[in-house]
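Apart from one protein chain that is not included, each protein chain of the complex appears where it belongs.
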Amino acid sequence: MTVDQIIFILCAALILGSALMVVTTGKLIHAALWLVAALFGVAILYAILQAGFLAVVQVVVYIGAIAILFIFAVMLTRREMLDKGAQTRSNWWLPALLGLLILTGLVFLIIGQPAFGRTAAEMPLGVDTLRNLGMALVSQNAFVLPFEVASILLLAALVGAVFVASGNNE
Amino acid sequence: MEKFIIWLLPLPPLLSFFVILLFTNKRKALSHGIAVGAAGLSWLGSMIIFIRALGVEGFGKQVFGSSINWLPTGSTWLKVGVQIDPLSAIVVFFVAWTVLAIFVYSIGYHNFGQPKGDHDVAGLPPQGATVTEHGHKHSVPSIEPMYSRFFAFISLFAFGMYTLVVSDNLLTLFVGWEIMGLCSYLLIGFWFGKPSARNAAVKAFMTTRIGDVFMLLGIAFVYSFTSSLSFSEIFKPDMLQALASTPAFFGLSAAGIIGLLLFIGTVGKSAQWPLHVWLPDAMEGPTPVSAMIHAATMVSAGVYMIIRMFPLISAGWTEGMPLNTTMSIIAFIGAFTALFAATIAVAQNDIKRVLAYSTISQLGFMIAALGIGAYVAAAFHLVTHAFFKALLFLGSGSVIHGMEHGVLHTGDHVDPQDMFNMGGLRKKMPITFWTFLIGGFALSGFPVLTAGFWSKDEIFAETFGNGHLAVFIVLAVAAFLTAFYTMRQITLTFFGEPRTKAAKHASETPWTMTVPLIVLAVFAVGFGWVGIPEHFPGLGGLIPNWFHEFVGGTLTELPKAVEFSWVPLITSLCVALGGLFFGWLVYRKVKSPKQDFLQIPVLKNKWYFDEIYNFVFIKPASWIAEKFTSLYMDQTVIDGLLHSVARFSLFLGDAFRNYFDKPVINEFFGDGTGNVVKASGSGLRKIQAGRIQYYMVASVTVLVIFALLYYFLIGGL
Partner (left out) sequence: MSIPLSWYLILAAALFSIGLFGVLSRKNAIAILLGVELMLNAVNVNLVAFWRYQDPAKMAGQVFAIIVFAVAAAEVAVGLALIISVYRRRKTVVADEIDLMKW
């Protein structure tokens, strides 16, 4: 057990634990907050994986925008539900079973591949991940097109969300 | 040239028929003018032919004839055509004269020129019109409402007769025969408003039809045997030989059977026993019709046909041989009918009925004569009878007319036809009286002066001379009765004093009626003189027996004239004069039927033959038609069968509907399918719950299941 591994395990426990709390807690606002914790754990994981930019983006976008959005939505629809009664459906065992099965299958598959047992190679020297990412996003023979399309998608989502949520009452 | 005229002889009456029917029905004078003109044209043609025929030596061998190919039958033709040989020349002679006389007579008979009747209706005899004359009203005879129709019908009748006479083959003869049958129906039932006339017309048609069926069988037999219907073909000697020697049914030869079948046609048409019943009833028609049908033409056609067929009947027979079966039957029926009808005639009170039975009787004479082989005698009597019987009938019509005039004048409604209502008419209707007397004497066979004597005497001579004594005696008795009833008729009608007011006021009829009477009387007197036998005491030999030579020439061998014998002559004189004398003696004192000793019920009722036929034939036939065929067979059986088929079909239909269609097709298949679909639909639609998580759970479940299946079944990653 190297130090990395211990840190990894702690991080993993944070993530999974938070995730479990997300899906099982009775109060919705707690679920949103537990989601923040899980996302935070994922950011730490990105940092461990030396994708620093992504870690920051995770925190800023996911936690700073999306999770906040969730909290807003919970607040706006709070009158209903009011956290009374069971929050999971009555046949929750079936999804649980399914989840377990899928997990088991995937673990099986992963362990079955010896290639996945390797450890990471050293980062090559002189690789500036940030700069490379920037270049990849905007250079013609790289990923400029998906980048632009994603932008348009965001635009569409923006307009759509505004329209839908504005609720033009006839 | 002659051939041309012969073809045209039947044509004018036919055209007259159509023209009157189609165009001139409303115009009485024009109608009778056309009819009489047509009869006159045919008369003219007939006279030309006759005179030409007289001029030909050995006419029997060189007849006027012409035929055309008519019906293709395989490789040959059925020929139809015309022929005038001596027999038909004589017949056409008397037919022309009598037809013309009757046509002219009809103008006066139907009261042309008289006013229309008060209550006259088409279909009933005219009832008289009231006119105001010199101060007071009285009824006069009125014109017949269906005047033109009468002339159309008798024109058609004349056409039929001419066709029959001039034809040279059995086919057109039969055509003429049947046309006359139709016309007899139309004319007997002329006054169709009277039920008795309607029934009489049907009776006449039915009875003659029975004869016609057998005649048609005979014609068919002839055709099948000889492949021809022309007389010239049938009467070829070798053909006759073949016919005589081929055995056919009932032990007769082919010739015998054919002769018998054709004779049955004559029995019907010439009203011989047993098919005599229609002729007396046929007196329901107007008197010119009676004269035409029952004297001049129709009944003569029957005798003419059988005389024409004599070679066939006598095939294999020569004079001196005993008669063959067919001839015996013919002779028997002829003789029997002669006596039978004479016995009935003595008991009849209607002036026309006496004449009707007299006709039947005289036809029996002719047929008996032919039956024993006396060809010429039969033909002779045929001709003379036509003249005097037509004369008698027209005379009786004149008497009836005079009586009707008296009835209308006095208002004394008695039957103008009943002889016991008459009397003393000789003073009132002289011309009618003298011509009737001549006719009556001719009928009775008054010696020398009348034609009837010569023809009847010849028949007696033949029967006696050839040894047929039974026939001779029967005919002699019949001749006695003939004279007796004739004198009875004349005495009751003309002699004595008028017995009713109507008779007192009877008057002579117009010239259109009396002139034909006179013309016919001339023939009734004179025609006999052309047939005086050679060996007749005194008169024989003075005038050659032209008739015998001429008509006898029709046969291949001239028949021998019979040897003269006193017996038949004396017999003939006795019966004729005796009958006349006794008739006058008895009846000059008789004033009413009660005093008439001869009103025996059996005789008066015609030996009850009508009743017998009604019982034996008509009632069963009616029963068969009404009860058996109509009710039992048709309604019960056939209709019942149809109804049960229909009911069964309906039952099947209902069964199918209720037991197969509704439960199986509708409910099981139709509704069942629908219900299954509905049920499965309502079951399956619950899948679409609208709830997302439900969908998601389902899809993930299936995904996992497939993945597991893939992993475990197919193996590998």
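A and B label the chains in the order they appear, each numbered from 1.
The definition used in the following text is that a contact is a pair of C-beta atoms (placed from the backbone, for glycine too) under 8 Å apart; a residue touches a chain by one contact, two chains touch by 3 or more.
It should be emphasised that the depicted structure is a prediction, and the values quoted were computed from it without experimental measurement.
**Student:** For chain A, which positions touch the chain that isn't shown here?
**Tutor:** Touch with the absent chain occurs at residues 2, 4-5, 8, 12, 15-16, 19-20, 22-23, 28, 31-32, 35, 38-39, 42, 45-46, 48-51, 53-54, 57-58, 61-62, 65-66, 69-70, 72-74, 76-77, 80-81, 86-89, 91-92, 94-96, 98-100, 102-103, 106-107, 110-111, 113, 116-121, 123-124, 127, 129, 132-133, 135-137, 142-143, 146-147, 150-151, 153-154, 156-158, 160-162, 164-165, 167.
**Student:** List the residues of chain B that touch the chain left out of this view.
**Tutor:** Residue positions of chain B that touch the missing chain: 685-686, 688-694, 696-697, 700.
FYI, only the chains that are shown with their structure count from here on.
**Student:** Need the CA-centroid distance for the pair chain A / chain B, whole Å please.
**Tutor:** Roughly 129 Å, centre to centre.
**Student:** Okay, in this complex, where on chain A does chain B touch?
**Tutor:** Per the stated touch rule, the residues are 89, 91, 94-95, 98, 101-102, 105, 109, 112.
**Student:** Touching residues of chain B toward chain A in the complex: what are they?
**Tutor:** Listed in rising order, the residues of chain B that touch chain A are 693, 697, 700-701, 704, 707-708, 711, 717.
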